[in-house]
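Have a look at this one before I ask anything.
One chain of protein is taken out of this complex; the other chains stay put.
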Amino acid sequence: MSNEMKRNINSQNINGHQDGVIFEKSHSGRTNACQSPRESSASRVIPASLLRESPPLLPEVSEMQAVRHFTRLSQKNFSIDTHFYPLGSCTMKYNPRACNTLAMLPGFLNYHPLAPVETGQGFMSCLYELQEILKEVTGMKEVSLTPMAGAQGEFAGMAMIRAYHDARGDTARCEVICPDAAHGTNPATAVMCGYKVKEIPTRADGDIDIEALKEVIGPQTAGIMLTNPSTVGVFERRITEIAKIVHDAGGLLYYDGANLNAILGKVRPGDMGFDVIHMNLHKTFSTPHGGGGPGAGPVGVSERLIPFLPVPMVGYDGDQYHWLTKKDRPQSIGRLSAFAGNAGVLMRAYIYARLLGREGMPRIAEYSTLNANYMMVELQKKGFDLAFPSRRATHEFIVTLKRQAKTLDVSAMDFAKRLLDYGYHAPTTYFPLLVPECFLIEPTETEDKDTLDGFIDAMAKIQSEAETQADMVKAAPYTLPARRLDDVRAARELDIVWKPGEQTR
Amino acid sequence: MPFIPHTETDVKQMLASIGVNDIEALFDEIPAELRIGLLDKVPAGLNEMEMSRLMHVRASGPQPLCFIGAGAYEHHIPAAIWEIVTRGEFYSAYTPYQAEASQGTLQLIYEYQTMMAHLTGMEASNASLYDGASGLAEAVLMAVRANRKSKSKRILMPASVNPTYRSVVQTIVENQGITLELVDYQLDAGCIDVASLPADPGDVAALVIPQPNFFGVLEDVNALTDWAHVHGLLVIAVVNPTSLALLTPPGEWGEQGADVVCGEGQPLGVPLAGGGPYFGFMCCNLKHVRQMPGRIVGRTVDADGKPGFALTLQAREQHIRRSKATSNICTNQGLVVAAATIYMTLLGAQGLNRVANSSHQNTQNLAAQLNAIDGVTMAFASPTFHEFVIKLDGVSAEDVLGALMADGVLGGFNLNADYPALGEAILVCATETKTAADIAAYRDALSRVMSRLKGGAA
Partner (left out) sequence: MSNAPSHLKYAKSHEWVESVSDDTYRIGISDHAQDLLGDMVFIELPEVGQALSAQDECAVVESVKAASDVYSPLSGEVVAINEELVENPDLVNRDAYGDGWLFTVKASDLSELEALMSAAEYIELNSDDDH
């Protein structure tokens, strides 16, 4: 079948009346009696000036219409459960179903966060044990589970560094050092904590430029934010030396746990000299990404930062589990969420950790690294250029399509979109920013060899398509629910809320 | 090996391709002195059956009748919601950066934004933030950026705002030179006295207005909003989404409406689950949309001119703007937002209105019955939504709550630590989930406890 034909068939599918927004399926007066409380005749005691005059515009559809609409929407997504999803830096591994089922037992779901701890001991014991497991796998002295995402964990980490310096009366430290390859949240977080950012360059071999570090570091340095393995997919070999330089200058080291999957059970941030770390449980501990959250970003610290950890944490006195609050930790940076963070996500991570056990942890690093190195070598054999060819891959690696962009005018984005047609989610494109036309590829340990081979074959096919029919590749994808979206129009003619009277054509 | 598919043959072939003898060789760039042995303190692995047994034991415990609210509310959750939300296509998808492969999630967020905008009476909504408390912190940061007339970083924060929210805001904004100035509430009314606000507040960036406030009491939002706007302050509304089926939406408060609206989304189909994951919502008008943190989905067209959805206004976000981003936020609470979207769809305006009404009426009913008990009085004479505060005479709130728990009733949230001025006081909530029998059970239990404790004290 030609692509043109595929496209036509596809457009017929999606032009059906069933694909509009939910409001277009709405009919005035249609209700779901089954989902409404019974009407009661009791009095209402609210002054008229505070009452709503007209009802909000919400859909009026039957339960079945709703179920069908959202089920059909789900079918327009790629997901780990349906597709290989080698997104670098995101660790898209299988999310075991048991983690969901067991975290959603009614006893956990019905537990009010402010209920007395006596009624939630089972729940709290899971969180406490998770704290202990995370301490052990990271080599940190204590862990707080409360940050609700990696970025919030980062915030907590930098706020602790600031609180530490402030508590010592060392208020002259106003700068935070970040490598130029750092994830965008790093500099954004440093600024949220009131710091200026100093960027340092990455060398051609992927390691940090230590000379540049020595130049910018000084008594004004509060700390450095690093990811190891770094965002370019290699292990920072001189980490111990870096830690010494930073500590000698009176600064602290922050570890971005984005790439913890690569080293789980092999080497620990605590042993590398880091003072504070965050973990992304939605990556390393396989909690679902959920189309963009919720995640969880627990933080772990070295001895000197323990007093500053965010609350609440779970304590255990040998008899009962209880919440540790600002009363117990007066120097804490405070609370980050209304309750205890994304507890349901933490429960899933706990279940996953117990299913793996101590033997399972290093296997994650081993097989994710095996998969990445295999793909790297095979893609190189197919003629693709590696960004750091002299280096071992960690759990991920970078292919650069700069040559294809220059000689064939086919960019990394074009390759990414064409991969979708082949049934593979695209790797991370255009991150890290310092490698031109890059593909950051992370297969994870849960993919089998056949899947990896299929992806490698698809890349080779797209390469030959790019050589012979570049225009076709540049207009991909053809077989998805939508073709390339006009994002300039999306930003210029902002349509972010549906209004009555509009028709989706 | 749990969740690892490799056979021995696979491993051999892959190692041969790479050109190394064993997997260990792949870690040769890690300095040897940093390597560790087995993680002794991690327990040995369990299989699914063993784990299931363990978790069932831990999930089994007392299931008392719960009258606690204080920011997390028990509502009926239609069965269809989590059946759909936990479909793999929603559950295991990533952030919708590849729009063509994420139209389901993107369209759902667009529909969510639409529902939230209409519910709050605003023009725009983001795709959600972490929770209500951190959402208020983001709203404060946004208001400081958005109020171009104000050079100050002062925020007026009423004491009637959830005390935990206030402390979260403090944690998040304090390193940016923002100061929170407390606005007191009236001890007899439980809400802000508009007349007591200063005639000349000076240069202040924004006023936070809770509706209902932490005591469940309804604030005079129209007068407060107008006061703020007259003095050049932006208005940040912190609202309960269920209540908006009944109450004036913030977009219609006073003459001009609120400027930023935020709140906790948990009441919209999200289980209590020990405190999360919930989600924070945030809405504003179009003139401030570029100052709003978080993701936003827009409708556009694809290369064939057909409608489709994509993330938009991304240039403001951390992955592009780095140290100049509006926030370091890079997730929303996607899956939980999916639940809320399906919840609002299944209930519709009428269903949501009935939930709000029923909760309000149950609360009125419970308040009247508790008020009749000797030693129990209503703390405030003001109208409330679905929570109210009782004062206890001659007994401690802690003792009363402990005795109620022994009777299988969680009687509410003890206000002692946060509001000592109220004396022995408990915040009580009754949603639509409480039947007449539940309400009677609470009344009878409290009645018994009061007479026992007071009798004991006498």
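We call the chains A and B, going by the order they appear; numbering starts again at 1 in every chain.
The definition used in the following text is that a residue touches a chain if its C-beta (ideal position, glycine included) is under 8 Å from a C-beta of that chain, and two chains touch if they have at least 3 such contacts.
The model shown is predicted, which means the values in this text are computed figures rather than measured ones.
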item	value
Chain not shown: contacting residue from B:H6, B:R58, B:H288 or B:R316	B:R316
Residue, one of B:R290, B:K391 or B:R448, that touches the chain absent here	B:R290
Subunit B residues touching the omitted chain (full complex)	148, 290, 314-316, 320-321, 324
Residues in subunit A touching the chain absent from view	487-488, 491-492
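What we mean here is this: only the chains that are shown with their structure count from here on.
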item	value
Centroid spacing, where centroids are CA-atom means, of subunit A and subunit B in whole angstrom	21
